[in-house]
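Down below is the structure, laid out as structure tokens.
Heads up, one of the protein chains got dropped from this complex, but the rest are sitting where they should.
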Amino acid sequence: MTVSYTLDVSTTNFMSFTRLLLRWRGSVWKAIYQELLVWLLLYFVLSAIYRFVLNDEQRKIFEDTTYYCYKSTELIPVTFILGFFVNLVVRRWWEMLKNIGWVDNTSLYIATYVEGTDDKARMIRRNIVRYMVLVQAMVLRDISVPIRRRFPTLETLQVAGFMSTEEMKKLNGIPTRHARYWIPMQWAMMLVKRARREGSITTDFAVHDLLTRLREYRTALGTLLCYDWVPVPLVYVQVVTLAVRCYFLICLMGRQFVKDTNHDAVNSSIDIYIPLLTIIQFVFYYGWLKVAEALLNPLGEDDDDFEINYLLDRNLQAALTIVDYTEDRQPTLEKDIFWS
Amino acid sequence: MTVSYTLDVSTTNFMSFTRLLLRWRGSVWKAIYQELLVWLLLYFVLSAIYRFVLNDEQRKIFEDTTYYCYKSTELIPVTFILGFFVNLVVRRWWEMLKNIGWVDNTSLYIATYVEGTDDKARMIRRNIVRYMVLVQAMVLRDISVPIRRRFPTLETLQVAGFMSTEEMKKLNGIPTRHARYWIPMQWAMMLVKRARREGSITTDFAVHDLLTRLREYRTALGTLLCYDWVPVPLVYVQVVTLAVRCYFLICLMGRQFVKDTNHDAVNSSIDIYIPLLTIIQFVFYYGWLKVAEALLNPLGEDDDDFEINYLLDRNLQAALTIVDYTEDRQPTLEKDIFWS
Amino acid sequence: MTVSYTLDVSTTNFMSFTRLLLRWRGSVWKAIYQELLVWLLLYFVLSAIYRFVLNDEQRKIFEDTTYYCYKSTELIPVTFILGFFVNLVVRRWWEMLKNIGWVDNTSLYIATYVEGTDDKARMIRRNIVRYMVLVQAMVLRDISVPIRRRFPTLETLQVAGFMSTEEMKKLNGIPTRHARYWIPMQWAMMLVKRARREGSITTDFAVHDLLTRLREYRTALGTLLCYDWVPVPLVYVQVVTLAVRCYFLICLMGRQFVKDTNHDAVNSSIDIYIPLLTIIQFVFYYGWLKVAEALLNPLGEDDDDFEINYLLDRNLQAALTIVDYTEDRQPTLEKDIFWS
Amino acid sequence: MTVSYTLDVSTTNFMSFTRLLLRWRGSVWKAIYQELLVWLLLYFVLSAIYRFVLNDEQRKIFEDTTYYCYKSTELIPVTFILGFFVNLVVRRWWEMLKNIGWVDNTSLYIATYVEGTDDKARMIRRNIVRYMVLVQAMVLRDISVPIRRRFPTLETLQVAGFMSTEEMKKLNGIPTRHARYWIPMQWAMMLVKRARREGSITTDFAVHDLLTRLREYRTALGTLLCYDWVPVPLVYVQVVTLAVRCYFLICLMGRQFVKDTNHDAVNSSIDIYIPLLTIIQFVFYYGWLKVAEALLNPLGEDDDDFEINYLLDRNLQAALTIVDYTEDRQPTLEKDIFWS
Partner (left out) sequence: MTVSYTLDVSTTNFMSFTRLLLRWRGSVWKAIYQELLVWLLLYFVLSAIYRFVLNDEQRKIFEDTTYYCYKSTELIPVTFILGFFVNLVVRRWWEMLKNIGWVDNTSLYIATYVEGTDDKARMIRRNIVRYMVLVQAMVLRDISVPIRRRFPTLETLQVAGFMSTEEMKKLNGIPTRHARYWIPMQWAMMLVKRARREGSITTDFAVHDLLTRLREYRTALGTLLCYDWVPVPLVYVQVVTLAVRCYFLICLMGRQFVKDTNHDAVNSSIDIYIPLLTIIQFVFYYGWLKVAEALLNPLGEDDDDFEINYLLDRNLQAALTIVDYTEDRQPTLEKDIFWS
């Protein structure tokens, strides 16, 4: 579920952002605390070995290794790689949101263009929007884990009211090896044609406009499928994940406080037992990486993922309400209070 | 309120940008002076302790800590993280501005397409644009604190003339668990249909064009809602805020002027009491962070936020003026002075 | 005025870019020479004080200060801040150019769609395009200093032929507290409607197409106004300007050639009197900053600003010529030389 | 073939990304293991020579060379160049995917607009979409190696059913020195015109809409050809490739573990025989470079390239299925379960 905090930062001051830092849901703390604890455990084990177990000669080796590791971390360009990667992932994530499929525009058009208050006209209006949401449900089932879990089979979609038994049969009856996303879309388009033929729609302009709306909606869902079909190249994801993990693996040794008189490392001058700086770095880099990881598949179940289930229900209900709202419920045409 | 300075930099020279630096409203100085003062206070307290309280042994520890902190700041990539983050936030901020909802185009179309100078035609024209601004007011109430404060309830919108009592009742009468932003939009669309049926609009093209304008307007407001619904991931904001704050927390110790003969830090060579360089850095980094914080929610109340209240009033008034301006007030068709 | 050099770099070679470096108008040299001279003056004054005035003890303090300043400059991330800022400003600048308002497309449409060679048809055609350019002139008066200077009042616009006396009266007669940019636009749209009613325009398609062109033109100018209304946040501009200026202020001391045996700074090893490297840096950073400053308001009077005055005149003249060019001046329909 | 992993990262946790790291197909390991092995071989040969072959004087030279190489690597900005380059290549790669040509929208429009269940209407529908896929096949043959290998001649396209013998003859019969991609497109457009003339298409709107769809499809394929015609400038590719290769060539010497008492290099403090850090760097930089190399031509045969062959077959089959699905197979118009 998306974590909203916009209203909290309506005015920018020190306290509002401090409160933001103290949140738990969707926060950097929740994202990293497990890995940070494991890392700290390993760090203190190594530290204890150095302080209590090793003899002088072994300590010398430990110190040299620490220095080697300390210097090595400087050569891993974590910041830069993360910066470019997050940049790319954020752009994809936002594109996916824009293409997730909103039915409002089309519903308003259907309500305006498909006239008539009898049952048939109402059925046409309701069915077109229902088919649209059905396509969305079918697409999301294939690319989103929570939707797949909610609707493991087409039957469950039927039970939930997204389609009738007959429609499910027709859907399964098409002989094709490829995805069937287009079928309900075609039903919707054919319904538009029928409405025009039977007079519920009175102009060719309306047909053109409605088909355009349906096409745009389908194109958005098709784009969404593309983002699933062709993800960020695996190599890129691996490189970034590796960079961050190796960095902190090397830090396990490299940030130990050792009494090293030969080398001039940060942690040689003073022993504060707890690697404060490295913890801060861990929060930054791991937090940043977690942003990228969560946004890589925004249709999943992380704190920052889109509320897909909510969206699907909302789409169906809103669309049906909109197309059921007919002209006879309009407010009367009256003069406004600025009339002069 | 937006801070405008464009005319001041019409010509680029040293003085014009110097004047820009000396501004207060919307300036970096106003944004950071409180936090800078607190930081300086803490810095001088620590400095006094070092100079007047500690004995030699304690000073040694203080000096080592200073060196450790001095070195540590180099490992916090503030610049880079801020650069990428501000880049992202600025893009969002500009997109929000583009989608904030302008009624001018639609009003001009309505004035052109909905003909007639009688009261009914005028009512249709005025009501359509009023419904548009009403949707904007309803949307902004939910995402902008100043608008929410101005219109805490729907009743206040009605009192301010955005809708009539009857319209408010109809609005509340729709049984839906979701947002009602679409209802006035549908009223507007239905009015277009009615105007076509009753002859105020004379062509199907006009219907198509008007619906397109209304749809684009609604889509813009919908996009605005998306930007509120799915903000920049909280983790990202936290990481950036933490990076900057930790940096200056560590600087509190790391930039102390100490007599350290063992280490070669900037502040070991000369004691100038006031950490000038760090103050400069504070202005940069904190100022940059403040840019990002203010732009995160441009619908709030910071100096640099959009003038939402002004926009809403201006939209309503301008739209009503435009649709009231009818053809009989056109200038006569005459030859221009370049006629030959 | 824009500085064009594209033809000079038609072929890429050492000489063509060397010639580019030697240009004066719009060059980095012209942009920075004044500030560079002042900086050098201050630098040499400090240098002379060190060499001729100070005694040994004072020199020691001077040397330590130099070292402190030398090290400090490393902590000011000028390059990075400038890179991100210039990136942002260049994008805005180009968007502004794209939205500056070109009348050619609309004029060609008017010439094609509004038929008739009699005076009335010609008046309609000429007036529509004149109204368009009038809007542009009104908008630019409010956001561009050179246009404001050329047309300080609406009367001057009338004298220059952009509108007739009657039109100016009508314009001033509208009671509104907001900008009147939309009024001539509405006149143009109403003229299209009238032309359709009176038969100069023969199809509804033409009305639709012409209104679309007029709307796009108005939207472009509206976007231009937005860029003026909501500039790059002042804090950002201040941070960048400060970063560069502080950098070179600190360099005044930090790049002095001193005989410092304790520290290992660039300028301690050899004394070449003239701070060559810093001059080079000055040219880079100040030049880069000047790019950003000039592009911040491209409607001003810098060498690199758009040629607004030229554009306005060109728009009016070109538009009138286009709409006056009627079908009877077409070349005869003949076979081309590739006919077979 | 594209490597999909999106469902694996539905929830972000340590294990899911660890599993991602262990993949082979499309992984960084598969991409670099050969070159890494060669590099390690050369490294160990050099290492063995230093340890077992050289005398003291020669060792001294070896050590100095190592230090020189060690320092040199710092001056090669691999990270930065790679970051900018990958950024550019990823953008191109995604644009290519968006323009690869999808027939679904057009097919749905054809199924809706071209009416009639007789053979002729069906033939028109089927031929239009077949011509579309034929153009795609012709374009891809010229820019994609796997498609070229599958269809070495036009005859093979004919045998595979993309066109009839007569069509192939007509295609070859056009006298032109340039590409013939436009011919089947023109056939499709002419078929639309014929369908309108003969009554299968009943409105001019339909003609307009269908031509728009066909044009958009053709434009996409034209853009794809542009990306092939004008690739990323060769110099840029060479610079990036050289940067990475030179870096690791220099590392061969610079990362040797030597007993160097004069210089303070990472690898002088401790001898761990295996250059762990450099291997990690190799994985990062080479992996990153491989991302760019694979995406440079996404129509090739790498693991991460688009599944072109699949796409072509899918397009043809899906399109034919869609246009064959006629109105008489619609589900009956019934009330949905939310009806009230």
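Read from first to last, the chains carry the letters A, B, C and D; within each, the first residue is number 1.
Methods note: a residue touches a chain if its C-beta (ideal position, glycine included) is under 8 Å from a C-beta of that chain, and two chains touch if they have at least 3 such contacts.
Owing to the predicted nature of the structure, the values given are computational and were not obtained by experimental measurement.
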Identified contact with the non-displayed chain, of D:F14, D:F44 or D:Y68: D:Y68
Selected from D:M190, D:I272 or D:L333 as touching the chain missing from the view: D:M190
Residues in subunit D touching the chain absent from view: 31, 34-35, 61, 64-65, 67-68, 71-72, 75-77, 80-81, 83-84, 87-88, 119-120, 123-124, 126-127, 130, 143-146, 161, 164, 166-167, 170, 174-178, 182-183, 185-187, 189-194, 204-205, 207-208, 211, 215, 218-219, 222-223, 226, 228-231, 233-239, 241-243, 246, 250, 262-263, 290, 293-294, 296-297, 299-302, 316, 320
Residues belonging to subunit C that touch the chain removed from view: 2-7, 9-12, 14, 17, 20-21, 23, 26-28, 31, 79-80, 83, 86-87, 90, 97-98, 102, 104-105, 107-109, 111-112, 203-205, 208-209, 266-267, 269-270, 272, 276-277, 280-281, 283-284, 287-288, 290-291, 294-295, 304, 306, 314, 317-318, 321-322, 325, 327, 329-339
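Everything below uses one rule, namely that only the chains that are shown with their structure count from here on.
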Set of chains whose contacts include both subunit D and subunit C: none
Angle, in degrees to the nearest 5, of the Cα rotation that carries subunit B onto subunit D: 145
Interface residue overlap between copies subunit A and subunit B, same or different (over half shared): different
Distance between the centres, which are taken as Cα means, of subunit C and subunit B, whole angstrom: 24
Contacts with two or more other chains, residues of subunit B listed in rising order: 31, 80, 83, 87, 204-205, 208, 290, 294
Chain contact topology (line, ring, star, complete or other): line
Full enumeration of touching chain pairs: A-B, A-D, B-C
